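Before any comments, here is the structure.
Note that this complex is displayed minus one protein chain, with the remaining chains in position.
What follows is subunit A.
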Amino acid sequence: MLLAVAAFFAAAVLAPTALRTLGLRAFWLVALVPAAVTLWALAVPVPHEQVVPWVPRLQVQLAFRMDTLALVMTLIVAGIGALILVYCGRYFTPGGPGLPAFAGEFTAFAGAMLGLVLADDLILLYVFWELTTVFSYLLIGYDAEDRTSRRAALTAIVVTAAGGLTMLGGLVLLGLRAGTFRISEILAAPPAGPAVSVALALILVGALSKSALVPFHFWLPGAMAAPTPVSAYLHAAAMVKAGVYLVARLAPAFAADPVWRPVVLVFGGATMLVGAWRALRKHDLKLLLAFGTVSQLGFLTALLGAGGRAAAQAGAYLLIAHAVFKAGLFMVVGIVDHATGTRDLRKLGGVGRSMPITCAAAVLLTASMAGVPPLAGFVGKEAAFAAFPSDPPVLAVLVAGSALTVAYSVRFVWGAFADKGIEPVAVHPPEAVLAGPVVLLAVVSLLLGPLAPVIDGWLAGYGMAYPAGAADEPLALWHGFTVPLLLSAVVLAVGVALFPARFFVARVQDRLHPPIDAERTFRLIMRGLDFAADQATRFTQRGSLPVYLRYILFALLVLPGAALMSGLPWPGAARIWYVPAEIVVAGLVCLAAFATTLQSWRMPAVLCAAVTGTGTATMFVLHGAPDLGLTQFLTETVTLVAFVLVLRRLPPRFVERQYVGIRRVNAALGVAAGLLVAAMGYVAINARTQAPISAAYPQAAREAGGANIVNIALVDLRAWDTMGESSVLLIAAAGVTGLIFVRRRPRLPRTVEAPGGTWSLPGLRSFGEPPEDAAATTWLRGSETLSPERRSIMFEVVARLIFHPMLVLSIYLLFSGHGTPGGGFAAGLVAGLALTVRYLAGDRYALAEAMPIGPGVCQGAGLGVMAVTGLAGLALTGSVLHETVLHWRVPVLGEIHLVTSLAFDIGVYLVVIGVVLDVLRAMGDELDRQVEEEGEEVITA
């Protein structure tokens, strides 16, 4: 069996080449493969299995099984396939573009269908299932250049692929419940339970969508864009039959499931009626037949899925009958289309007379479709009516559907071949090869009826899966005068009667607007999906960082927030305050934080944020940690300066126009996040079971010979950390300046290098200045290079006055840091602030005058000093960064208490100064320069 399937795919690979070299005749060559497979299928013993391992680790096997149902399907797939390939050999015009590829795709499609019906493994079945989807898509899109057929192809593949994927879920579920993926084993011992019902529902979605049943019926007529041979094959033998096949395959085991029968009967019955009803309206012969197929598929599904031996055997018989007459009828349409150039039944006139043989064959085939004795369709329909003796609603639907079927059958024959009193169209008669398959199928249709008892015995292999019913009768042409016969007569009478009344029917149809139209619903769903996607994208994918951040914060509130809430009430106790003043400070900090979230201007926001920092520093002081407080204050100040310098380059507001609502949302989110973090802190603190390490710090500091814990921690207890952090700080500073300076970091210019006396802000009106003033001594060296409108005497004076005291203070802090608040870090910040003042008052030249050494040198020297100190410790005491205390008594100064860590501290001091210088130069001076450059460009432009 593997070989049979493989033969198809091999033929598919070779077909394009054959077609290129041999022309259309190659189709006949290709037809040999399905013909051979048909003969082989007739010869092969039933049942017959073949298992080849494929992916054993996923329990997927190439398991094939030939039983009665598979045999029926194989004969249909391969037999009809062979006939259609023969037909193709004359249908197409030679040398059509894409024809070689078409031949390959068609053969591969047939191979996939064959594999599908032979597969005995759920996953293998799914594989072939999706392959038929893909190949049918390629076939439908064969000459789809225009929009509608493209859309039809897309609809077809979307519906069937989506159904297929849904089915995959069901198949996996079913296989795991059953403990095996072998279909024959599952059928032998079917699992049950709610999970199985879910699985079956999912599988049925796949089957219904593939077989174009209501509510998925709209894709099949849409797929009419395909060339007629494809339509013939698609409708009669392949693709849509896959769903019916699956229903037939699983029904013996699962018909008793609570989900199965209602779904199959309701949707099958509805499809039968809807399809036939709509077929009555179509003017395109192909479309008429397409809706006829929809109707018949519903009929077949209801029969094969209903459970019960009689229904199943009737269904299997009708499956064959339908394949035969539907393939033939599509070929007839192809012939008519070919001969006249139209498929519109309003334009076709007198065709029957010019093509009598085709016409006769078509009449026979249509009669089979309508269920006229003694043709195959009649036998099947009789049996179907007989199978539901105790189910009047189902029977009623089947009868009504059959009557409509008769009506559209009559309409088809009339439409294609009758004279209708219009001018006959020009016809060139078909060649024998084109008509041959049609005639053959008509004959088969005719023979199948009398042969029904033989076929019945043969189909028993499938029907045996069900227990025998009480009133089961074998398939036969004549049962005597029975209720089904009566019903058949009624059906025929009503159906034929509907034809003269067709104008009335059309009017009724015009009146009746179905409240829900599946196709429109599908379009609506797709549009809705598009719309939803659009809206969702607009809502979530704003491309705006704050929006994204909002989502992350929101998730933070939901996830850890929920975890936090689940832990309520939190253990532990909190002391409200140690010093009453804390309350005031904390209130201020909270207020400032809240105010920050509401600001729409950048500068006030930064200032508010700074208040929280200073408040925190105050807290440290209130808690008796002036060293910590001092450090925090200074850091806060330097940060603020950096912020302000940068803000000059940014727009004053965050967003030009921001809705107050958004700001409120942000504020609410910010407050919530803040509360969450605070609560987390509370929980974390109270979860402490070990004594904090900081409790040992005062003792450690005393041992190290100092009282400033911050400083001791920096230079002694955790000197390694400081070393590492200093390096990181330098790298970060280099990185930041690198970003701003784009290229190389320039040296700050000295006053003597200033170009031509003064410089001013471009675009600003400059004041004239008396030359003697310009030459006069200034308070601040370097500030004379500024244009007068930018100078502030007050500021210059103040800067001049406080610059040196600040430097002295910084040196004092540096030396005294070990025992009292201060230390290298704080001292460096103070010195840095002194330079900042100088820079702000006198700009870049003033800064260079005050600090001729570049930041790089400062930083490098600082890190060097730290490294040397560490290594010296190694050399002196055998341990890196080990501290030694030196005591001297100096007559005047008293006792000098020098710790080697002071050297280390000096290193920190230099590093910090270097970094502040970098900040001033990069964020201050370089940004100034960029502003100037842009200003000049604007002016020159």
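Everything that follows uses one rule, which is that a contact is a pair of C-beta atoms (placed from the backbone, for glycine too) under 8 Å apart; a residue touches a chain by one contact, two chains touch by 3 or more; residues count from 1.
Operating definition for what follows: contacts and distances are computed from a predicted model.
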| item | value |
| --- | --- |
| Undepicted complex member, UniProt protein name, chosen from "Putative zinc proteinase", "ABC transmembrane type-1 domain-containing protein", "Spore germination protein KB" or "NADH-quinone oxidoreductase subunit N" | "NADH-quinone oxidoreductase subunit N" |
| Contacting the left-out chain in the complete assembly, out of A:14, A:161 or A:931 | A:161 |
| Touch with the omitted chain, as defined above, among A:570, A:654 or A:795 | A:570 |
| Listed residues A:555, A:732 or A:808, member touching the removed chain | A:555 |
| From A:22, A:39, A:533 or A:857, residue that would touch the chain that is not displayed | A:533 |
| Residues of subunit A (touch criterion as defined above) contacting the omitted chain | 54-58, 60, 123, 126-128, 130-131, 134, 137, 141, 144-145, 150, 153-154, 157-158, 161-163, 165-166, 168-169, 172-173, 175-176, 195, 198, 202, 529-530, 532-534, 536-537, 540-541, 543, 545, 547-549, 551-552, 554-556, 559-560, 562-564, 566-567, 570, 680, 683-684, 687-688, 742-743, 878-879 |
